[in-house]
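I have a structure here, written as structure tokens, and I will follow up with some questions on it.
Only a single protein chain was left out; the remaining protein chains are all shown in position.
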Amino acid sequence: MLSSVRTLWYTFLHLFQPNVTVQYPDEMPYLAPRYRGRIVLTRDPDGEERCVSCNLCAVACPVDCISLQKTEHEGRWYPEFFRINFSRCIFCGFCEEACPTYAIQLTPDFEMSEYNRQNLVYEKEDLLISGTGKYPDYNFYRVSGLAIPGKDKGEAEHERPPIDVRALLP
Amino acid sequence: MSVPHEILAGLLNIVLGLAFLLVVAALLTWVERRLLGFFQDRPGPNRVGPFGILQVAADGIKLLFKQDWIPPFADAGVFVLAPAIAMVTVMLAMAIIPATPAIGIIGNLNIGVLFFLAMSGLGVYSVVLAGWSSNNKFSLLGGMRAAAQMVSYEVFMGLALLGVVMLAGSFNLTDIVHGQRHMWYVVPQFLGCIIFFLGGIAETHRLPFDLPEGESELGAGFHTEYSGMKFGMFFVGEYIGIMLVSAMTTVLFLGGWYGPILPPFMWFGIKTGLLVCFFILLRAALPRPRYDQFMAFGWKLLLPLTLLNILVTGALMLGLPAST
Partner (left out) sequence: MNATFDLSAIIAVLATVMMITRASAVHALLYLTVSLLAVAMVFFVLGAPFAAALEVIIYAGAIMVLFVFVVMMLNIGDEAAALERAWLKPSIWIGPSVLALLLAIELGALAATGGLARPAGVVVDVQAVGIALVGPYMLAVEIASFLLLAALVAAFHLGRAVMKGA
């Protein structure tokens, strides 16, 4: 009985505490940079697409909302198409964690309502942004050992020249 | 032509009184949601109109334009009758409240207290019949809980009133308020006041005693099948019920319209309003008791206490005749 009265008193005191609500459309809430919102595809600092269509994101996706097709151009791999069905996406961020090249990233934007469900299927043109996202300096082809036009094996950052296995000299 | 004038004035009084009641009951839905919001550190409905006050209108429009649906398995006649009973009984009971000697519909009724008890007794039918006619297991369970709860708590409520009636020597609410000119009856009848208020919460089946509705176990209890304005009528009935219990507590225990400086009707309004806010605080703070605990609390604790209260009041009145 006494505890009920105590509860009443504490609840009454909440009348004089400030509201925690953020009046959303008038007042935007603070969203951390690592907030898991709309998914984007980023480019490396040189302006090339980061995605190498390894399909790891599509595999990691628990709701199977990502689909893509690999294509190749001058030794680099690109997605021919890259499609995310946002009406299925649960914004878990597994794709971002799976991505070996920091290409797929989640952004602090959640305002993506549509009247037509079909409009929630985003194609590569809708997903690809011109910036680098959360990792401004990373460039996959510059740190990987893969040879591409303009960069041979051994010329990547922190990479020693390849060892000539036929030379016996130490 | 004097008689028609009187009748016209009486009708005008009734119509204005009921319109006022309905408006306040509608506003109360907004007040409750706002206040509940503040108790929970959030603003509540604040988008429609200034301070969100037009939420009332928005809700009303929504309820009115919903399809008026009667389930095919329901007993149609009784199904329609039940919400009407819910609203009519509390509004009739509201008629006997004297806000001031001049304001009120029949504030001077010589069996005022009994009329209130009679109407709250008839109010049971609304929930019982709603539960039965919905022809749905959860509704029926809600209706049966409501019947048991309201019939039981009516007893304690009536008995708790008797202390006041004994002190005032009248069932007339205006006389009862006059009797509190020097001291509010809440002082000599503190126990009676508490028990009356608890009984009032149970009568209006408000939280924490909303066992007939019990969302967590019964869906929505007796009004599971109701939608649109019939559902709205239950709600208007419930809110007028809150006002009724608050106003009755004010009249019986808190000195009615008596108070310094401010005009009488303002004192009545302030006291009633604070009690209504207390109802909302109770809703915000307390969990619902289990059904058997609730009935045991009534019959094993409140009933002996009320009887003791009457006994002691009577004995003191006999022993100290000068004080009354």
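All chains are identified by letter, namely A and B, in their written order; residue positions are counted from 1 within each chain.
To be clear about the criterion, a residue touches a chain if its C-beta (ideal position, glycine included) is under 8 Å from a C-beta of that chain, and two chains touch if they have at least 3 such contacts.
Being a predicted model, the structure only gives us computed values, none of them experimental.
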Contact set (omitted chain vs shown chains) is B
From B:122, B:194 or B:317, the answer for touching the chain not displayed is B:122
Out of B:94, B:140 or B:201, only one touches the absent chain, namely B:140
Contacting the left-out chain: of B:36, B:78 or B:305, that is B:78
Missing-chain contacts on subunit B, rising order, are 75, 77-78, 81, 110-111, 114-115, 117-118, 120-122, 124-125, 128-129, 131-133, 140, 143-144, 147-148, 150-151, 154, 158, 171
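The rule we apply is simple: only the chains that are shown with their structure count from here on.
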Per the C-alpha means, the centres of subunit A and subunit B lie apart by a whole-Å value of 57
Per the touch rule above, subunit B residues touching subunit A in the complex are 37-43, 281-282, 284-286
In the complex, subunit A touches subunit B at residues 4, 7-8, 10-12, 14-15, 17-21, 23
